[in-house]
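With one protein chain withheld, the remaining protein chains of the complex are depicted in position.
Our next item is chain A:
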């Protein structure tokens, strides 16, 4: 394929945007590899320890946008100790030293310090977009540095981060000359913000399309903001408590009338439901609605709101909506593609939804393909019905609050139900299961789930066979996370080569022993096999027969990491 000059090839490759496709392109031949690598601008690194920043820079000198993920997924549920790792600084440092023209940085489950934020703001003149998801280690001081120094900042998107709030005036740090903001999301900040500065910032940002406020922004400020940003497409309401008879409320209604472009709505932290009718005005246009942080919105008010949302494609909701409310969703939202139902009361282990709601959704919403569902109970019959109604699921995550609860009617394991799901949903890529499950369900998954890439298992299975069925059958498996299952060394060591085809494996509270892990590490030098040793009972001389509490292994080109804390052992 030497007919075309490099420039032409490069131009053609510009149209290839997905990372997977570009990876494929680069594997065709050496010239293509070279051209693709030198022209690639966007890179996704699913495990920041799988490769070193220097190698990434070397291969992709034109890199402008990078996504990095750090901690294992189970870190979300506090199964990974604080300070395990995921430090982004070496990456920022390397990019800065090599004068990379970094413009976009997206991090997930990583630790980023104020120093790193400051370094970003000073090293990359064209820096445009910072997206932090479930990150920690920084404060509003770091945000102030970004605001002050990134003259062309378009996007600052903070999603569910743990941010130390110094109540500084980071919002006031955006200079008057900064008019480039398109997206600003600070919903996760716990502290006050300078409201006057916020309003001024909105007023001088004509391109602002996405704005998500935190709880400290009251209704009267919201109204002022909406008056100045009528072209918003995505709105996250802050605190929504006010007297529905007041002047402020009426002004809000007027402002909302002008917001004809809002398609996505979220927030309503501390909501007073009687004020909701104001939002009925924009509901008909909504394609995305996130009320999962609004326990104050429930019952009739919630159902009234939903009935106005006929175009909804994505809904995140709390389980106080109840099966009844889900039936309203099923009847109203015929375009629904994704739904997440979260538990609303963290104190009492009772969810307000059951298999009834799930079946209603699958019956009423033909386009539904992605679901996360926390519920009180499930039955095989319901799952079989869902499988029949919705063969298009790509993501199916079911969490029964009692993790080993059997079929609520027959008391049988839920093997048949999940088996039906994997058999029917041929495009299933992600699966989480719960309830009473035996080795049988893994047999089904191994047999049918050909496209499965990620699976989360807890309190399931009887013997090593369960895990073996999985590893044998799922050819496209990339991420496997297991907790509290009776899988041991026989399963772990059955096919060690498999782990090089996967991103990572997490096993905690299973039956794998230190000896098994050592053996695996020895056979597979391209894997980092990390033991997280919290109990201080293990040391190098520990008995190989001892069970390992937490193991995390991942393929890597970077060797063992240098920033592992004392309690992490790389075998």
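Here is the rule we use: a contact is a pair of C-beta atoms (placed from the backbone, for glycine too) under 8 Å apart; a residue touches a chain by one contact, two chains touch by 3 or more; residues count from 1.
In this section, contacts and distances are computed from a predicted model.
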Name per UniProt, for the chain absent here [options: "Auxin-responsive protein", "ER membrane protein complex subunit 10", "Mitochondrial ribosomal protein S22" or "Dihydroxyacetone phosphate acyltransferase isoform X1"]: "Auxin-responsive protein"
Identified contact with the non-displayed chain, of A:113, A:172, A:261 or A:472: A:113
Residue in contact with the excluded chain [from A:99, A:254 or A:274]: A:274
Of A:418, A:442, A:459 or A:569, the residue in touch with the unshown chain: A:459
Absent-chain interface as seen on chain A, which is shown: 74, 76-79, 81-83, 87-90, 111, 113-116, 134, 136-139, 141-142, 160-162, 164-165, 167, 188, 190-192, 214-216, 218, 239, 241-243, 269-270, 272, 274, 292-293, 295-296, 342-350, 374, 399-405, 432, 436, 456, 458-459, 483-484, 486, 508-511, 534-536, 547, 549, 563, 565-567
